[in-house]
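Every protein chain but one is kept in place in this view of the complex.
Note that the chains are named A and B in the order they appear, and that numbering of residues resets to 1 at the start of each chain.
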Amino acid sequence: MKNLKKATKVDFATYLGVTVSFVIMYILQTGGHLSSSIAGQLVPICCFIVMAVSLNLVVGISGELSLGHAGFMSVGAFGGIIAAQSLAGAVPFAPLRLTIAIVVGALCAVIIGFVVGVPVLRLRGDYLAIVTLAFGQIIKDLINCLLVGYDSHGLHIMFNISGLKSINDLHLEETGKAIIKGAQGAVGITKISSFPAGFILVMLALVIVLNLIRSRSGRAIMAIRDNRIAAESVGLNITKYKLMAFVLSAAMAGAAGALYGLNYGSLVASRFDFNTSILVLVYVVLGGLGNIWGSIIATVVLYMLPEALRQFSNYRMLVYAIVLILVMLATNNDQLKALLRRIIPTRKEADAQ
Amino acid sequence: MVFFTYLISGISLGSVYAIIALGYTMVYGIAKMLNFAHGDVIMVGGYICYIALNSLGLPAVLAVILAMIVCTVLGVVIEGLAYKPLRQAGSLAVLITAIGVSYFLQNAAQLIWGATPKNFTSVVHFNLPSGLMSLGLSSEALITVLACIVIMVALTAFVNHSKLGKAMRACSEDKGAAQLMGINVNRTISMTFAIGSALAAIAGVLLCSSYPVLQPTTGSMPGIKAFTAAVFGGIGSIPGAFIGGLLLGVIESLAKAYISTTLANSIVFAVLIVVLLVKPTGLLGKYAPEKV
Partner (left out) sequence: MTEKKPVFEKARMVPYPSQAIIPERDLNKTPILECSHLGIDFGGLRAVDDFNLTIGRTEIAGLIGPNGAGKTTVFNLLTKVYQPTRGTILLDGMDTAGKTTAQINHMGIARTFQNIRLFSNMTVMENILVGLHSEMSYNALTSVLRLPAFFRSERIARQRAMELLSIFGMEDTAEAVAGSLPYGAQRRLEILRALATNPSLLLLDEPAAGMNPSETAELMENIVKIRDTFNIAVMLIEHDMNLVMGICEGICVLNFGQVIAKGTAEEIQSNPTVIEAYLGKQQ
């Protein structure tokens, strides 16, 4: 019971920390105290926090290395954009339209999550990693072939496999509008994402993941991670729980994608390539596997880092790479860990005196 | 006839993948890590060769050798500085570090050589008889395929018969036991990186000779493809990497020609997925069930 209380405390602190940060940033934003570059990053940061938290469910809690998480974000983004753009007339109230778009984005990602997860979760370790990577690439390529438009007859969807077709082949009416133009991506998006919506999504993701971890299902997922054979021997259905973690994670990534996509006027599928998957994985690993609040902090810090390194101008990404390597080396260095352990108590003693 | 042309270009591309995959598979076999920086070593090899040819005016053979030397040193330095301290850490820590190294190499290349693509001059200077040329065979393709076969055979002989090769196999089976048998594990891993990186340099030169656009991100996609090829053939297996690379190149080339240019990569990846679902450890990979 003590552990339950301790875990509850950590969870509560996580919720509180996120809420307080949101309130502060929101007040600053509405008061116009934020520079435009920071204000413009509030929604993307929320999206990437949800991405990191959801990927942590797969990599940290379920113990499967996924290198294609951005693929689900992509599916959610374009699904959400199609929903929001085609409902522009039917649902004029933007927050409701955004909610619908996010739900649609999540559902699209769930479907793809199932399609990918059922066969792939039979594989182990690095084989699973390479297949998720492959799926991420396939999803990107498929979206690059997608032509979608909307007019009074409803949605027009065409698959441009030969690469010879263009948006004109949809034969939209005069009043119709193109939504996705193949490799040019989604265009003319009405930006309806907002920082409060991002905050709500982050909180939802936290509630889902944290409550799941500290329950029967979450323990089953972690048991399978720790020892698959023992987990089977106590009667756990391996496929069910692996799939639960994978699909739930995909759903959250899809929701994050929808919010992300509706934050920009246009969006191309290559925004969600392998590098984006890797970026989120870096957040998760640096934040600590299975550590949810760690993922949040790592996301915020690393998302802002290139911005903070602006003074290095051209050397910015080089410094970023060096910081990344040094952090990995430092966090895995036994001598440094021992040194830190020696320093921290001394500091406490000094404080006491 | 057209089919034959595409097949040849596929085999040539596949040979490049195979050379990279051989390096990948050796490093994976021994260090059990996804070395995402491997593709960027290819790019560095391409640039060194480009500089040697165009700025230093070296003959092609010397340029290739210089590229190999630089990449070998680079590979050993990367291993020693970034991967060796993480030998006891989890595989994810090494993976992230490899990604950091990849970012570093790409951005360093961009700072040194600029982001604008360079037009690579082929290192192959002879012409084929016109009969062969009309079949769609280029001198680059011929050299690439020959190089790949020579490397494959040499590597197989080296791994199976040389002392160092045996040490590598021992380390990839069980590092602890290898150490107890008096094998210097660190040195063996270091040597594996050296060989893998030298192969990457050759692959870089051949890749740029056939597809003469050189930029800091040149290595990324071939790197990922070659890794796919290694997994496809069964990671850790040298003939597997060879077959996987060739098949991948041919599939990609034919898919581009007959199905869709945009979806060519996807088709390659889809074939990989199907192969892994049918044979979870790749074409020639060994299945080792967990002992209960």
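As a working rule, a residue touches a chain if its C-beta (ideal position, glycine included) is under 8 Å from a C-beta of that chain, and two chains touch if they have at least 3 such contacts.
Everything numeric here is computed off the predicted structure, so don't read it as measured data.
When the missing chain is restored to the complex, the residue among A:28, A:111 or A:238 that touches it is A:238. When you scan A:230, A:326 or A:339 for touch with the missing chain, the hit is A:230.
Residues 292 of subunit B touch the missing chain (whole complex, contact as defined above). Of the residues in subunit A, those that touch the hidden partner chain are 1-3, 207-208, 211-212, 214-220, 222-223, 225-227, 229-238, 244.
We adopt the following convention: only the chains that are shown with their structure count from here on.
Inter-chain spacing, taken between the CA centroids of subunit A and subunit B, is 31 Å.
Looking at the complex, you find that subunit B touches subunit A at residues 28, 34, 36, 82, 85-86, 88-90, 92-93, 95-97, 99-101, 103-104, 107-108, 111, 224, 227-228, 231, 235, 259-263, 265-266, 269-270, 272-273, 276-277, 280-282, 290, 292.
Those residues of subunit A lying in contact with subunit B across their complex are 59, 65, 119-120, 122-124, 126-127, 129-131, 133-135, 137-138, 141-142, 144-145, 160-163, 183, 229, 274, 278, 281-282, 285-286, 289, 314-315, 317-318, 320-322, 324-325, 328-329, 331-334.
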